[in-house]
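A protein chain is absent from this complex, but the other protein chains hold their places.
And then chain A:
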Amino acid sequence: MANSNLPRRIIKETQRLLSEPAPGISASPSEDNMRYFNVMILGPTQSPYEGGVFKLELFLPEEYPMAAPKVRFLTKIYHPNIDKLGRICLDILKDKWSPALQIRTVLLSIQALLSAPNPDDPLSENIAKHWKTNEAEAVETAKEWTRLYASGA
C-alpha cells in the first residue's frame, strides 16, 4: 500500500543508493515499506567510532522531498550531537532542509558528524560537557561504546 504511487524521485534515489553506494554507507529499503530504510554507517577512520558499524533507521515522510527525512541511530553511540534515543542534532534535518538534498547527502552529513563532533551545539548535554572539559577521556568513552555496542558481531 505504502509502495504504490511511490514518487519517481524516491525510486531513483533508491536505485542509485543500491547501485552506487557511498563509501562506508549502505541504505536499503525495507521490503514492506519502500519509504523505510535500514541504514548502516561505518565509523569513519581516525574517529573514536572507527571500526564500529552503526545501524540507523531512515524514514521518508509523505511530504518528502519537501520535508526532511526522519533519521535516528539504532545503535547506542557516545556523541555530543546524538541523544540516548538516537536522535540527531543536525541542521539539514531541521530548518536547513532543502528539497535539493537527498538521502545520500543526509547520510554523508551524518557520517561527517561522526568525524567531527560539534559539542558547541549539543543535543546530549552531559556528553557535550564531558567533551568540552576532558576531550581525551570523552573520546575514550566513545571508543569504549563503539567496542561494546557497534562491534558488528
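Definition applied: a contact is a pair of C-beta atoms (placed from the backbone, for glycine too) under 8 Å apart; a residue touches a chain by one contact, two chains touch by 3 or more; residues count from 1.
Quick note on the criterion: contacts and distances are computed from a predicted model.
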Original post:
For the chain omitted from this view, which of "LAME_0G10022g1_1", "GPI transamidase component PIG-T", "DNA-directed RNA polymerase III subunit RPC6" or "RBR-type E3 ubiquitin transferase" is its UniProt protein name?
Top reply: "RBR-type E3 ubiquitin transferase"
Subject >> Full-complex contact with the absent chain, from A:A67, A:A112 or A:L148 >> reply: A:A67
Original post:
Which one touches the absent chain: A:T45, A:S98, A:N134 or A:S151?
Top reply: A:S98
Original post:
Considering the entire assembly, which residues of chain A contact the chain that has been omitted?
Top reply: 7-9, 12-13, 63, 65-67, 81, 87, 89, 92, 94-96, 98-101, 119-123, 125, 128-129, 132-133
